[in-house]
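Below you'll find the structure I mean.
With one protein chain held back, the other chains of the complex are shown just where they sit.
Per-chain residue numbering starts at 1, and chain names A and B are given in the order in which the chains are listed.
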Amino acid sequence: MTITSKAQRSWAHAGAMAAILALPLGVAAPAIAQDYPSAEETLDWTIAFGPGGGNDIMARTIIDILTKYDLYPGDIAPENRAGGSGAVGWGYLYAQSGDPYGISTTSGSFVTTPLQADTPWQPEDFTPVALLATDDLVLVVNGSSEIETIEEFIEAAKASPMNIGGTGTVNVDFIVPTLFAQSAGFEFDYVSFNSMADQTTALLSDALDAMVGNPGEILGLIESGELRPLVFSGQNTPAALEGVPTMGDVGHDIGVSMPRGLILAPDAPAAAQDWWIATMQEVVETPEWADYIEGNTLTPTVIYGDDFRVFLETTKNGFEEVLRSVGAID
Amino acid sequence: MRIAFLFVVLAGAVYYTSVAFLDLSFLSRTGRLGPGFFPRIVGVAAIAMTIWVIVDALREGRAPDDESSTWGDVLMLMALAVAYAVLLRLFGGLIATVIYLGLTLSLLNRGHHRQNAVLSIAIPGAVYLLFDRLLNANMPPALFDMPF
Partner (left out) sequence: MDIFGDLLMGLSVAITPINILYLLAGAMVGMIVGVIPGFGPSAGLAILLPMTFGMDPIGAIMMLAAIYYGAMYGGTITSILLNTPGESATVASTFDGFPLAKKGRAGPALVMQAVASFVGGTVGVIMITVLAPLFAQVSRSFGPPEYFLLALMGMLTLIVMIGQHWKLGLISAMIGFALGTVGVDLETGQGRYTFGSAELIGGIYFIPIAIGLFGLGELFYAFYKGLHKTGTGGIVQYDKEERFWPTAKDWISTRWTMARHSVLGFVVGVIPGAGATIASLMAYSTERSISKTPEKFGKGEMAGLVAPETANNAASSGAMIPLLTLGIPGSASTAVLLAAFLLWGLRPGPLFMEQNPELAWGLIASMYLGNMALLAISIFAIPLFVQLIKVPYRVLGPTVVVICTLGTFSVNASFVETYLMFAAGIIGFFMRLYGFSPAALVLALVLGPLAEEALRQTLTISRGSFMIFVERPASLWIIGVTIALLVLLPLLNQVGKSAGQAEKAGS
């Protein structure tokens, strides 16, 4: 199988990379902090969702890279603490306040769950390490639709309102088309679905006019021409969607996306935060990370430390404003 | 008892319906069916049906209680189950299960001390091995760190 040989190649590659990476790191680490991280301590890695989900895959990819390149000296214990759309897992990390050995990855729910429920924590409470990537959306129509380009879509939507499907309401799926429509000056009815599978079926059955979704899950349908991509919400179009303009390209940049990043417990020591920033700078340079970004069609957007905290705050406030204006939250 | 249960159901239905009418709107702001549409219909129907059944039951009068039944053991088992739920939160899956089984078996399976002791260690042990070691499934964690 091609997969196996690919994996073997990357293993061989990994050996070489490890040798190169180990050099600067071996010198740099002691300079940053004398005793962090200690090989004695086990890193308590909270995954706030169940196995197999987007958050889980990202966490395990980072852990694999850390292990493969010997970037972390001690043991790493990943634990799925699922429940309450992330409230349980991040609540656990929140309770580890001040502990440099509690860590977690974030996803969209990190911003949206506190907006929906009375969580004791807010995204900006945690010690930010880095924003690593963002989830962006593609707007697609049925392959048999007469609409070929985003300009035609906007024209048609201005003439008679369209319906656009997405997953959930307190979500980028709702916020992205809402902001885009405001900017482009058309109206639409948003139809909320429980999962990407439900909305894709609805679009294929011609019940929907269009939908937004994460490109990774529908690439197969895009490749075969069943779905036609019109516009992408990220800053750069991923390779798999070559030729599709971004919202910025067509003059309606909205600047909203879901953050996938790394956080430590609140009030973690500065030495730990610095160590992880330095380490993540290594991680994002590895070929495995590039494979992960490509395979999941994420947009690589890397921001470190307090800039990440600012990003989280801006995203949260932006969401809150849009959701409040439509009455989704009060 | 049956009437009491029906009144509990009625109280729940009234509360559910009042929330549906007070907090949830019938139509959404775009004029489509809103979050309160379904709950209001369900709530009103539930209240109406429950009142109907209560009226029927009152008219029939008191039904003779079934003598072949034993309330004592059921209530004890329910109390033990609730205790188990509390123990789980405090001591985690393994310890709570040992305590619960030990207690329940000593009450139900009287006189078989050795069998009870073996079972209340063996069952939690086997479940722990299956869940935690083999399947890597979640076991309830303890609220406090255990010394082991």
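Operating definition for what follows: a residue touches a chain if its C-beta (ideal position, glycine included) is under 8 Å from a C-beta of that chain, and two chains touch if they have at least 3 such contacts.
Keep in mind it's a predicted model, so treat the numbers as computed, not measured.
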- Message: One chain is left out of this view; which of A:Q96, A:T113, A:T127 or A:S257 touches it in the full complex?
- Response: A:T113
- Give the residue, chosen from A:A95, A:A207 or A:A270, that touches the chain omitted from the document. A:A207
- Query: Which of A:I76, A:V191, A:V250 or A:V302 touches the chain that is not shown?
  - Reply: A:V191
- Decide which residue listed in A:I103, A:L221, A:A278 or A:L312 touches the omitted chain of the complex. A:L221
- Using the touch rule from the top, list residues of chain B that touch the missing partner. 2, 5-6, 9, 12-13, 16, 19, 24, 28, 30-35, 37-39, 42-43, 45-46, 49-50, 52-53, 56, 68-71, 73-74, 77-78, 81-82, 84-85, 88-89, 93, 97, 100-101, 104-105, 108-109, 115, 119, 123-124, 127, 130-131, 135-140
- Quickly run down the residues of chain A that touch the omitted chain. 1, 3-4, 6, 50-53, 57, 80-88, 91, 113, 116-119, 163, 168-170, 174, 189-195, 197-198, 200-202, 204-208, 216-224, 226, 295-296, 323, 326-330
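Just so we're on the same page, only the chains that are shown with their structure count from here on.
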- Item | Rounded Å distance between chain A and chain B, as computed from the means of their C-alpha atoms | 38
- Message: If we count contacts the way the header does, which residues on chain B are in touch with chain A in the complex?
- Response: 29-30, 138
- Message: Using the touch definition from the top, list the residues of chain A that touch chain B in their complex.
- Response: 80, 189, 326-327
